[in-house]
Structures are given as C-alpha cells and as structure tokens.
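Take a look at chain A:
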Amino acid sequence: MAEDKVVQIGKYKVKVIRDLCIGAASCVAVSPDTFQLDSENKAIIKETSKDAEDNIMLAAQSCPTKAIVIVDNETGEQVWPV
Partner candidate 1 sequence: MKTSNGVNKQKIFSLKIGGYAGQGVKAAGLMFAKVATRSGFNIYDYIEYPSLIRGGHNVIQICVSSETVTAPSQKTDLLIAFNQDTVNKHASELLPGAGLMFDEADKLDISKVNKKVEIYRVPFAELTRESGGKKLMGNTVAIGATIALLGGDLEILKNLITDEFKNKGAGVVAADHKAAESGYNYVKENFSKNVKKNLALQKNAPAKMIVTGNEAVALGAIAAGLEFAAIYPMSPITNILHTLAAYQEKFGYIYKQPEDEISAINMAIGASFAGARSMTATSGGGFCLMTEGFGLAGMTETPVVIINGMRGGPATGLPTWSEQGDLRFALHAHQGDFPRIVLAAGDAKEAFDLTMQAFNLADKYQTPVALLIDKNICENDQSFPFFDISSYRIDRGKFITKKQDAYQRYAPTKDGISVRTVPGSGNHFIANSDEHDLIGYSTEEISDRNVQMEKRMLKLKTCAGQDMPAPIIFGPAKADLTIVSWGSNKGSILEAIKNYKNVNFLHLTWLSPFPTEVVKKILSRAKKVIDIEANYSAQLRGLIKEQTGLEIKDTLLKYDGRPFSPEEIREKIDILTKVRNRTKIRNRT
Partner candidate 2 sequence: MPTLADLSTPCSPNWCPGCGDFAIWAALKNAMVRQGWDNTNSVLVAGIGCHGHIINFIKLTSFEGLHGRAIPVATGIKLANHRLNVFVSTGDGDCLAEGGNHFVHACRRNHDLTILIHDNAIYGLTTGQTSPTSPHGFHSKSTPAGNIDEPISPVTLAIASGATFVARGYASDIPKLTELIIQANDHQGLSVVDILQPCVTFNKDYTHEFFQKNTYYLGNNYDRTNREAAFKKSLEWDAQKIALGIFYESNKPSYESQLPQLAEKPLIENPLARIEMNDLFKHFS
C-alpha cells in the first residue's frame, strides 16, 4: 500500500490516512480548497490549496474517523488529532 502523501500548506503539513477515510466529505465541505473525494470516495489533498490554517484545522476536526493528520511545520509537533 503506497505511503499516505504529506502536503505542505502554509505552516501545516497535512496528511490523509487513506485506510481511515470513510468518504464522509465533511472535510471537503469545510475546506473545499484543500480536500476532495477521489473516485473511491477517499479524501485527497489538493496541493494548490491556499486555505487559512485554522480552516484546514476545522476541516480536520470535522473528520469522523480522525483520518486527517496535521503537523506544525515550525515545531514539528502533531497538532491534530491531539
């Protein structure tokens, strides 16, 4: 299984754990610039996203299975899920 891709957006490194994603699409709803469902109803990250960090955080927090992982680039610390 390919490694889950990490995308750099602003000061966040964002990753979707594909196996956990159930296609609820609430992340797409909150931050359509950042997230989109692929043909297998799995969330993927759009590198072009310029969305504000706190909206990306909101999107991650709206995931039912905590499939979205956010690491703060400067501190290297995982800020979500806590």
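For anyone wondering why these and not others, all candidates are chains of the complex that A comes from, given by their letters.
One rule holds in what follows: a contact is a pair of C-beta atoms (placed from the backbone, for glycine too) under 8 Å apart; a residue touches a chain by one contact, two chains touch by 3 or more; residues count from 1.
In this text the structure is predicted, and so the values were computed from the model without any measurement.
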Candidate number, among 1 or 2, whose chain touches chain A in this complex: 2
Complex interface listing, chain A residues touching candidate 2: 22-26, 28-30, 32, 37, 41, 58, 61-65
